[in-house]
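All protein chains but one are shown in place.
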Amino acid sequence: MPPAYKRLNKDDCVFLFIDHQTGLIQLVHDFEPNEFKNNVLGLIKVADYFKVPTILTSSFETGPNGPLVKELQDSLPNATVIPRPGQINAMDNEDFAQAVKKSGKKQVVISGVLTEVCVAFPALSLIEQGYDIFVVTDASGTFAEHSREAAHKRMVQAGCQLLNWAAVSSELHGDWRNDVAGFCGIWRDHVPGYWCLMQSYESSVKNANR
Amino acid sequence: MPPAYKRLNKDDCVFLFIDHQTGLIQLVHDFEPNEFKNNVLGLIKVADYFKVPTILTSSFETGPNGPLVKELQDSLPNATVIPRPGQINAMDNEDFAQAVKKSGKKQVVISGVLTEVCVAFPALSLIEQGYDIFVVTDASGTFAEHSREAAHKRMVQAGCQLLNWAAVSSELHGDWRNDVAGFCGIWRDHVPGYWCLMQSYESSVKNANR
Amino acid sequence: MPPAYKRLNKDDCVFLFIDHQTGLIQLVHDFEPNEFKNNVLGLIKVADYFKVPTILTSSFETGPNGPLVKELQDSLPNATVIPRPGQINAMDNEDFAQAVKKSGKKQVVISGVLTEVCVAFPALSLIEQGYDIFVVTDASGTFAEHSREAAHKRMVQAGCQLLNWAAVSSELHGDWRNDVAGFCGIWRDHVPGYWCLMQSYESSVKNANR
Amino acid sequence: MPPAYKRLNKDDCVFLFIDHQTGLIQLVHDFEPNEFKNNVLGLIKVADYFKVPTILTSSFETGPNGPLVKELQDSLPNATVIPRPGQINAMDNEDFAQAVKKSGKKQVVISGVLTEVCVAFPALSLIEQGYDIFVVTDASGTFAEHSREAAHKRMVQAGCQLLNWAAVSSELHGDWRNDVAGFCGIWRDHVPGYWCLMQSYESSVKNANR
Amino acid sequence: MPPAYKRLNKDDCVFLFIDHQTGLIQLVHDFEPNEFKNNVLGLIKVADYFKVPTILTSSFETGPNGPLVKELQDSLPNATVIPRPGQINAMDNEDFAQAVKKSGKKQVVISGVLTEVCVAFPALSLIEQGYDIFVVTDASGTFAEHSREAAHKRMVQAGCQLLNWAAVSSELHGDWRNDVAGFCGIWRDHVPGYWCLMQSYESSVKNANR
Amino acid sequence: MPPAYKRLNKDDCVFLFIDHQTGLIQLVHDFEPNEFKNNVLGLIKVADYFKVPTILTSSFETGPNGPLVKELQDSLPNATVIPRPGQINAMDNEDFAQAVKKSGKKQVVISGVLTEVCVAFPALSLIEQGYDIFVVTDASGTFAEHSREAAHKRMVQAGCQLLNWAAVSSELHGDWRNDVAGFCGIWRDHVPGYWCLMQSYESSVKNANR
Amino acid sequence: MPPAYKRLNKDDCVFLFIDHQTGLIQLVHDFEPNEFKNNVLGLIKVADYFKVPTILTSSFETGPNGPLVKELQDSLPNATVIPRPGQINAMDNEDFAQAVKKSGKKQVVISGVLTEVCVAFPALSLIEQGYDIFVVTDASGTFAEHSREAAHKRMVQAGCQLLNWAAVSSELHGDWRNDVAGFCGIWRDHVPGYWCLMQSYESSVKNANR
Partner (left out) sequence: MPPAYKRLNKDDCVFLFIDHQTGLIQLVHDFEPNEFKNNVLGLIKVADYFKVPTILTSSFETGPNGPLVKELQDSLPNATVIPRPGQINAMDNEDFAQAVKKSGKKQVVISGVLTEVCVAFPALSLIEQGYDIFVVTDASGTFAEHSREAAHKRMVQAGCQLLNWAAVSSELHGDWRNDVAGFCGIWRDHVPGYWCLMQSYESSVKNANR
C-alpha cells in the first residue's frame, strides 16, 4: 500500500517555538547568523499570517539563555507562553503538554534551539503520542552541522517530517490565489533573492507601461 | 523478501518538469548556476532523446517567476504545457493531474524548482496514488543545500527514489549498443569532463591511424 | 619611513554605489543572497547616517540588468544619480567623473556589482588620479569566490584598501560617544548576531532593575 | 501504531568508550582536533557526572595505536577496563561482551575511534541482541567525513539512534532543577560558546546589583 | 524482533570491481584524485589479501572510457574478467550474472565508477535476487558529491549496506591476531596518516631498546 | 606618485592559450569541470570577438597530454599554433617567443594549464621583458586550490595582474554601445546565470507589448 | 638590499589584547567557537609565560559587548587595563596610546575582536608611528571569513606581519632548551592534536622502561 501524504493543513496544525532565546541563539553555528535570523523571522510571520494556534516556551529566561527573541511576542501576541522552570524536554512540562493537547490539533510544526535537544526531545515525545510532526529545519539551530545531521537522522527514523520554513508556508497556503499580496510579501522579504526578483519584475512592468 | 528493483523503463515513464522558470531558477543556490543550467539542459535532451511523454507546468509566467526556460519548449515541442493559475502543488491542478493520468505511465520522473515545494509536494501526492517516483536531484534546485537535504529526506521517507540526470539517462538507455552516437553526444556535452575524455580518445585514434 | 595610515574621515569622503541593480545582484554567488542583501542595506544606512555625498550609477536599467535596488534611492534621496548609456567603467562616463570631482572629496568609498568589473575598473581609474580608494568588500559581489579574490588582488596591487561595511562605519564614526543610539541601531540590524546580543543585554538590565 | 520514543535514562544505561587511544585519535580527520578533544572530554565528564556504569576497551595499547587517553581513566576510576588482545569488534571479546551483559542495562551509549569499525561493529552486534543503541556522533571519529556518513547510514539502517554528547547529557539530566551548578559547569566548559554566554550573564547581574 | 547483523565474512563473499577504467576515473570529482586512487588501490590489496573470489568488468575498454586500471589485473591475476559489449547494468550481461552466481557466495562487495550508474544498478539488481550488498563507498566515485549522496540514499532505501574499504578490511579480518604484519601493511600504506603513526612507534621502540 | 592604471586595450594586446590540452584539462581540480569548460570556451569567444592576435601552444599533443581542445582551433582559425617539442616554459621555445614579439603588442593576456607551470613560467619571463601581463584566473587551472593560490601570489609579487575572463571581456569592450547584441551573446552563454536574466527580461518586454 | 627579518623578541615587545569581551566574542564566526577559545587562551598563556608587558582594553563593558573574558585578568594580573569610554580605535584613547608608549617597546603583538575594526585600526595607527606590528591572526575574530581576509590584506599592505599564536610563542621562545617543560605544557594544551602526540610518546617510553 502506498504511503499516505501527511500534508500540512492550516486548520489542523499548531506551531511550537521552543527556546528561541537570545542567548541560546548565539550558540547556533550550523547557520550563519543572518541566515538564521531571517529564517526565524520568516517563520514567525508565517505563524502570524495563517493565524494558527502557537505555543512559545523558554527555559531560564532570566539567566544566560536570555529572553525569547522579542519579535516572537511582538508578532504573536495571542500565543500561549510557557516558561519552563527546569524541564529540558518541553513535553515534560505539564502546562506545555496540556497546551498542545488543548489546541486540539493533530499536526505539530516544531522549531527551536538546540535542534538535537529542544526540538528533538519533544518531537520524539509527541510522535509517540500519535501526532504528525513537521520539523522546521532552517528555523532550528545548533552548534555544528554534524550535530544537526545526527538530530535529523534520529527524528526521521522516528517518522518526523523535515521541511524548511518556505515549504511550511507553501504547504499551508496551497494556492497563491488565496491571497497574492500578503503571502508574497513574506516571500519577498525572506526567501533569499526574492526581493531583487520582484523589483526587477515590477520595474519591467512599469517600463512597458510608459 | 528482498525488495523489488523499481527500474526506470522508457516505455513506462512520463517526465514532469515543474516550474523551471527563468525567475525562479535565479533563486537556486544549492548548485552553482553553470552546473544547474548544464543539468537542466542535459535532462531536457534526455527527455527528447527517449521520446517519453513529457508534461511542463509553470506558475505565474507573466510575473516575477518568469517564463519557462525556452529550451524546454524549443526542445520538447510535443510536451503538454499546463500553466497553473495559482496552485502551488501541481497535482492540485486538475488539468495537470489529468495529464499525468492520461499518460498511462506508472513511473514518474520529476524535477523542478524549488525542490522542497514544487518537486516535493507533487511527488508526495503522486506516490500516495501508487506511482513510482524518480526525483532528478541535480535538475531540481532550491536556495540552500540544507533545504535540499531536508527535502530529500522527506521524499525518501515516503518512498521516492533519488537519482541524477545521468543515472536517469543510463537506466533508460540500458545498453550502449542501442545507439552509441546519439546517446554519447548527450554525455559528451553534459557529463562534466566527458568532452575532454572523448577528444583525447578521438585524437589518439587519429594519431594511430596516421 | 613608516607608511601613513590613510584613514577614512566623514568630511573627506564620497560614496559610490555602482550598478547595484536588481538583475545584476541575482548574478552574485560569492555571498549568500541574504548576506549580500544585509550588507548592501547596511552600507546604504551608513551612507545615510553620516550624510556623506553619494553618487549612484547604473547601466541599462530598462534591460535585463534591472533597476537600481529601490532601497538606494528611497534611503538616499539626495544622492546624485547617473544612468550610464553604455560605458562599462563608470569613470569613462563624463558626468560620473565630473560628479566625483565636484564632490571635492579625496577619499572614495566604492562598492558595486560585479566586483571585478564595475568596482575594479573605476577604482583603478580613480587611484591613478590620486584618490584614496576604499573598496567595500562585502557590499560588492560577483559570480564566484575565485573571481572576487582575483579582483581583490588586482586592486590591492594598485594600492586600494579593502574593508567591509562594518569597518567603514566604525572608521567614520570614530567614537561611540558621538551618538550611541543611532549608530548602534545600524549595528543591531546588520552586524550578524548583534540583535540577540542587544536583546540579551536589555533583558538582563530589565531583570536586574525589577 | 506510533513509534515508541526510546529515551535515554540514567538508570538504564551503560557507557562504552571504544579505542579512544592516543594514536588512533590522530587519524581522526572528520572533526578538527580541538573540537574532537572537546567532545571526548565532555562525554567523559557526562559519564562521571551521572555515575553510570562505564566500560573502556582498547586494542594494542603498547603498539602504534597508543594508550587510552589518560583523561578516561583519570576521570572514570571505577570504569571496567578491558584491553582486547586482537579482536576488532569489541563484542567478539568474551570479557567485553560479559561486562556489557553484567551491567544489566538495556541502553548502550557508544562512542569510539574509528566510527565505521570500532563503533559500528559492536553497535550492530549489540542491536542484534536487543539492546537500544545510542551512538555519540561527535565523540566518535574517523579519517574522512564521507566515511562517517556511510557509517551513520549503516547504523541508522539497523535501528541505532544518533545523537551528540550534548543531547546525551540533556536526555539523561531531564530537568535542570536536578542540579543547575554541576551540570551547567559541563556545558560552560564544553558547549561551544557557552563560556562567553555565562560570563556575559554573570557580569550583567553583578553590574545591576552594584 | 531486533535486526540481524549482516556481517561480512571472508568465506561468504565475492568482490565486484565495476568499470574502474582509466578514462571513467578521470570523471570522478567527489573525491580528490589522490584520495580516490589510494582507496581503490587499498581495496584491491584487501581483495588480494583475503583471496576472495573477484570479478572485474569493464565497458568499451578500447574507447574513451579507457582500460581497467592495470593495478587491478596485476594484483588480482585470478580474477574473472568480463568485458561487457554494451550493457550499462553489469547484471544485464549474462556472463557477469553467471559469474556472480557461480561464485556461490551470498555477500557481494561492490565498488565502481560511476557510483549512481555502474554501482547502483547492479546493486539494486542483486539485492532483488536476495544477495546481501556491501557498497564500498570510498572506492566508488562520481562527478559530484550531491550525486554520490543521492545514489547512497537510493541504495540504502533498497537495503544495501554502506561502508568504506577500511571497514571492509576490518570486518573480514575480525581479529588482528590472525596476522598482524600482513594486514597492518595494508593499513600503513593506505589508511590516511597510519604511515607516520607506525614510524613514530617503531622509532620509540628502537630508542627505548638502545 | 599614484600608480598607473594598466588597462587592457584591444589594439595593444595579444592572447596566449598555453597547453589547454584535453589530457591536461582532466587534471584540473581547482574548478569544477563544467565551470572550467565554460570559462575556457568563454575566453575563446572573447578572443574571436575582438579579433586580437592569438597564439596557441601545446606540448606533446600525441602523448597523454592530449591535443589542444578542438574548440580553440575551430573558433580561432587564424591563430598562430606552436607545438613545443619539449620546453616547459613556452618562452623557452624560440618560435613562441618570436611569435609574441612579432605580434608587436605590449599587453599579454595569458591563460593555461597548469597555472603554476604553464601560465606562471612564461608570465614571469614576459614581465621581465617589460610586457604587461594579464593572467586570466578562471581559464587557467591546476590540481588544487592551494596550488592556484600559491601561483597567484608568485605572479602578483612579480607585478602580473589577475582578472577573470569576464573582466577581460569588459575591459576590452569598454562601452556596451560598441555592439550590444554580439557582446551580450557571449555574456548570455557564459556568465553564470545570465541566460535566465535575459530570458526573464525578454519575456517581460514581450508581455508588455501584447 | 634584502629585507630585514623583523623578528619577535621577548625583550622588545608588548602585547595588546583589544576588546576580547564576552559579548563581542559571540559575534565571531570566522573560527569555530571552540577553536577561537583555544587560541585566545593559548595566547594569554604565552603572554603570561614570557612575562611581557601587556595592555588590555575594552569598550562598554557594562553594555551588550560584555566584560573582558575573565581568563585575561585572572592570568595576567599585572596587565594594564584601560576601559575606553567610546573611542573605537584604541589608539584614539589617550591613556591607551600613553600606555603603549610607556612600555618602551618597539614590537607590538596585537589581537582583538573584531579583526577589521578593533585590531586593524590601532595596528594601522601604530605602524604609522614606526612600531613593528605583529597581528595574531587566530586570536582575532570577526563575523565572516571574507571580512578577515579583507582586513588581513589591508594590514599587510601597510606592512603589518601576520602570524598565529603558535608562531608568536615559538619566535619568542627561540630555543626549546630555555625550558622544555613549561613551554611544552602550553603546546600540549593548545596546539591541536599535541595532547595525543605527547601521551603516545610518554606511554611508549614507559612501556620500554618496563
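A, B, C, D, E, F and G label the chains in the order they appear, each numbered from 1.
As a convention for this text, contacts are C-beta pairs under 8 Å (C-beta built on N, C-alpha and C of every residue); 3 or more make two chains touch, one makes a residue touch a chain.
Worth saying up front: this structure is predicted, and the values here are computed from it rather than measured.
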Residue of F:18, F:120 or F:198 in touch with the missing chain, whole complex considered: F:120
Contact partner of the left-out chain, one of F:51, F:101 or F:146: F:146
Footprint left on subunit B by the chain that the document does not show: 200-201, 204-205, 207-209
Residues of subunit D in contact with the chain not shown: 26-27, 29, 32-33, 143-144
On subunit F, residues whose C-beta touches the chain left out of the figure: 23, 26-27, 29, 59-60, 63-65, 85-89, 92, 114, 116-117, 120-121, 124-125, 127-130, 143-144, 146-147, 149-151, 153-154, 157-159
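Rule of thumb we're sticking to: only the chains that are shown with their structure count from here on.
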Given subunit A and subunit D, the chains that contact each of them: C, G
Subunit B and subunit G, separation of their C-alpha mean positions in angstrom: 53
Two or more partner chains touched - positions in subunit G: 23, 26-27, 29, 32-33, 66, 143-144, 200, 204, 207
Chain contact graph, described as a line, ring, star, complete graph or other shape: other
